[in-house]
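Apart from one protein chain that is not included, each protein chain of the complex appears where it belongs.
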Amino acid sequence: MRDVAIIGVGYCPVFVSKRNDVSIPEMISEAVWSAYRNCGLTPEDMDAFTFGNMHTFEGVNMPHLWSADHITALGKPIMRIATGGTTGMSAFHCAYYHVASGLYDTVMTVTFEKHSEGDAQVGLAGIITPEIMTMLSLGIDLTGGSGMCGLGGGSAGGISFQATSYLHRSGAGIEHIDAQAALERRNAAKNPYAHLKDPECTAEKIAATPMVSYPIRFGHICPTTDGATVCILASAEKAAKVADKAAWIHAVANCTSDPTTGNLIEGLITDPAEQMSCQIAAKKAYERAGIEDPKKEIDLVEIYNGFAHQTLMYLEKLGLCEAGEAHRMLERGETEIDGRLPVNASGGVVSTNSIGTSALNRVTECALQIMGKAEGGHQVPKKVRKALAHGWGGLMQYNTVTILGDAPLKR
Amino acid sequence: MDDKVAIVGIEYSQGDDLGLTRERLCFRTVRGVLDKLGIDRHAIDCFILASNDFLEGRTISNVFEDGPVGAYLKDETKVEMDGINAVVYGALRILEGNYDTAMVIAHSLCGHQVSPYLQVQYSLDPTYDRQLGLLNELSGAALQARAYLRSRGLDEGWLDRAAAAALANGAANDMVTRSLDGADESKVASSSYLYEPLREMHCYPPTDGACAIVLASAGRARELTDRPVWIRGFGSSIDSYYFAGRDLTRSASAADAARRAFAMAGISDPASEIGLAEVSDLFAYQAPLLAASMGLADADEAPRRFAEGGFGKDARLALNPSGGALSAHPVCATGAVRVAEAFRQLRGEAGAVQAGEPRLALAHGQDGLCLQQNTVVVLGI
Partner (left out) sequence: MGEGKKDFRVVSGAWELSGFNFRVEGRGMRLMMRGMKEGKFTGIRCGSCNMVYLPGPFYCRKCLVEIDEPVDVSDHGTIRSFTATMSDIRGNPLAEPQIALMVQLDGCDSWIMGVLRDVDWREVRIGQRVKVRWKPPEERTGSLQDMDCFEYE
C-alpha cells in the first residue's frame, strides 16, 4: 500500500443556478486549469484521469468523450465512474486506487454537473422509469387516488420518510433541521464556491419557508447548481517533489444497500434512516485509517446532505456522536466553523449541489481545510489533523467515506 | 507485471434475445461464476459494475443491480463504459492491497429491449452534431471505413470477405448465437446497405449479454483455482472527440493503450510474443485496423491476410477466433467478453474455437465514435 496525497484542487469560478456564459466542456475546463494553477502542475504531469457526473441530467451520454480535448486528457488513460450522488467521491476513489496501485504517480479527477442544461427532476424520476412504465402498463394510475401512492416527485418523496424516521429516532425536532439549514447557509456565505448564501440566515427564516412534504421544508432542500470540481492526487514521491502542501489519504471505503423507496416492484427492506451502508463504510474506513475513537480523532467533517436533516443524521451514522446527540451538538454550537467539530464549514450540499461534484467537494473541502487553504473566511480556526468526507447517493442506499490527514498514515 | 492479479473465474452469455430481465441476467451470471468457484457472495470483497444509464434507460442504474449481483451491504462501484475498464479497475483495487477478490459484472440488453445506437447518439455534442443530425455511430463508422479502404487500396469486396472471415469464426463458437450459418462473402455482399459502404453484415448485431469476471490476488487466486490466468499488463488512451486532426485510418489511442499494456507486461515484440488477440471489432474493417495499430500485424498486410483467414485459429497470431464483436456486441460487456474469451483460450477451454496453446493473449475494448477510446489488457498463463 502506497501513500497518496491530494496536492491540487480546482473549482470553476462560481457555483450558480445557470452558467449561461460557458458550454459544458468550457465550464469543466475552467476547473481543470484552476487545479493546475492551484498546484503548479501542467497537463504533461498527468498520468491518468478519472471522470464523473450523472449524465442523464444533461442528456449527454459519457461526456468525457466530448470533453476529452477540454480536460487535457488526449492520449491519456481515462476512466468514467458514475454512482449517483456519490459519483464525485467514487471517481476520486478510483483515482486513489490508480495511484495506490503503484502504477500511476499523478492522477486527476474531473467532475461536473450543468443542471441548467437539463432537468434534474426528470433525471431523478428516471431512476425508476421501468417501474413507472410497468405500473402504467398494469393499469395503475399514478396521478393520484391509488391506495398505494407515494412514489413521490423527484427525490423529495422518499427523503421525507427518512427525515420523519430520523426525528422519531433521535428526539430532534423540525426546529433543529431549520437551525441546521440556517447554519449551513451562513457558512456558505463565507465560501466563494457556494451557491445559496445568506450571512444573516436564521432558523426562524428557514421555518418560514413552505412545507413541501412533512417534515421537509423548502429551506431544507439543496438547490440545483452548475459547477465543476477537479482534484489532483499524487504519490508521496511526486508530492514531495512538486507540492508545498498536501492532504494525505488515510482511507477510502464505500458500501451499498438495497434501494429503499420507490421500488414497488421488489419491495422495501429497511428504514431509510438506518443507513446501514453508511455505518459499514465508516467502520471500514476507520479500520483502514487506524482510527479507534472517531469522536476524539476526527477534527472536521463534510457531510453529503442533499437535505438538511441528513447532516445531523449522518453525524450519528458515521459514529461521530451518539445516536440522538447530533442536534444537541448543534444546540451547543459545537458544529460551527469555530466549534469543537466543524461540520460542513463549506455550507454543505444543501447550499450547493451540482451533483457530479457534490461528493468530491466534500473531499476537496476537507483537503483545503487541512492545507489551510479554504478561502473567503470559512477556514476553521483550529488545526485540522484528520478530516472525514462523506458521500451519499444511489437511491438513498449508497454511501462513501474518505478520511484525510495532515501527514501520511503511520502504518 | 509478475503474478500479482489473476482472473480465476468467468461466466458469460450472449444472444440476440436472451429473454431475460436485466436483474435476472445479472443474477444468473453472477450466481454462475460463484457456483463454478464454489464460493458465496461473501467471498467477494468488491463489486465493479459496467453498464450505461442511457442503455438502461434509467438514472443511477446500478442501484437496482446491486441486489441481483450480490452486492447487498457490500462495496460496489460502477465504471460507466466498456466492461474491460472494470477489469482494469478491479486489478487496481487488488494491487492497492485492501482487496483480495473483485467481481466485475458487465451487461447490456441491446437485443430487443434497447436500441444499441441510442447511447452513442446521446454521447454526441448536443450543440452541434446532434443539431446537424448527420453524425451517428453508423455514419461515423462508414466515414472511417471509407478512409480505411482508400488508405489501404481496398475495395468494398474486401469488406465482404473480412466480414465473412469474422463471421465464420463466430459460427464455430457456441458462445455466440448470431445466425451465422452460411455467412459467406456473397451473403454478406447481398445484405442491405446501412450506411454505404457498410452493409448490415459489416456491422455488429444488436445483442443481449452479460459477463462476470472474478479477479483475485496471487495468494487468493491459488486457493480458488489451480489454473489462474494472470493479468500481465493493461493500458488505455483516448483520442480527440473531433475528427479534425485524427487519422481515421488507424487508431492512435489503441496504439497508446497497447504500448502501455506491453510495457507493463514486459513485451518488447508484441507481433511475435502475443499468440492470441481478441479485439472489439464493431465493424468489419476494425479487426485488422486495430491489430495493425497495436503493433500485432503489418498495416499493409493485415487487411488482406485477415480477409483470407490468415489470422485463423491455427495461425501464429489468432485474431478473434471467437468471432469478435461482429458476431456479438452486448454493449458494455463486449470488452469483458474479450477478456473472458482470452481466459478460456489460455486455459485451453475454448472448445471448437481453441487456437492452439497461447501463452500470452491480448483483449481489447473500445468506447466512443470511430475507436475514440481504447483499453487493452494483456493476459498470460
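As written, the chain order gives the labels A and B, with residue 1 at the start of each chain.
Rule of thumb we're sticking to: contacts are C-beta pairs under 8 Å (C-beta built on N, C-alpha and C of every residue); 3 or more make two chains touch, one makes a residue touch a chain.
Since the structure is predicted, the reported quantities are computational estimates derived from the model, not experimental observations.
Novice: Thinking of the whole complex, not just what is shown, which of B:Q113, B:S217 or B:S280 touches the missing chain?
Specialist: B:Q113
Novice: Where the complex has a chain not shown, which of B:D3, B:E23 or B:D184 is the residue touching it?
Specialist: B:E23
Novice: Pick from B:D40, B:D298 or B:D314: which residue touches the chain that isn't shown?
Specialist: B:D40
Novice: Of the residues B:G67, B:G170 or B:G235, I need the one that contacts the missing chain.
Specialist: Looking across B:G67, B:G170 or B:G235, the contact with the absent chain belongs to B:G67.
Novice: Could I get the residues of subunit A that touch the absent chain, sorted low to high?
Specialist: Considering the whole complex, subunit A reaches the absent chain at 13-14, 19-23, 56, 59, 118, 122, 125, 129-131, 133-135, 138-141, 144-154, 157, 160-165, 168, 210-216, 258, 261, 264-269, 271-273.
Novice: State which residues belonging to subunit B touch the missing partner chain.
Specialist: 20-21, 23-24, 27, 30-31, 34, 40-41, 57, 67-68, 70, 72, 109, 112-115, 118, 122, 126-127, 130-131
Keep this in mind: only the chains that are shown with their structure count from here on.
Novice: Can you check how far apart subunit A and subunit B are, centre to centre, with Cα atoms defining each centre and the answer in Å?
Specialist: The computed centroid separation for subunit A versus subunit B comes out at 33 Å.
Novice: If we count contacts the way the header does, which residues on subunit B are in touch with subunit A in the complex?
Specialist: 52-54, 57-60, 62-64, 66-67, 71-81, 85, 88-89, 91-93, 95-98, 119-120, 122-127, 235-242, 252-253, 256-257, 260, 264, 367-369, 372-373, 375
Novice: Using the touch definition from the top, list the residues of subunit A that touch subunit B in their complex.
Specialist: Interface residues on subunit A, with respect to subunit B: 1-2, 23, 54-69, 73-84, 90, 93-94, 96-98, 100-103, 123-124, 126-130, 253-259, 263, 266, 276-277, 280, 284, 288, 393-395, 397-398.
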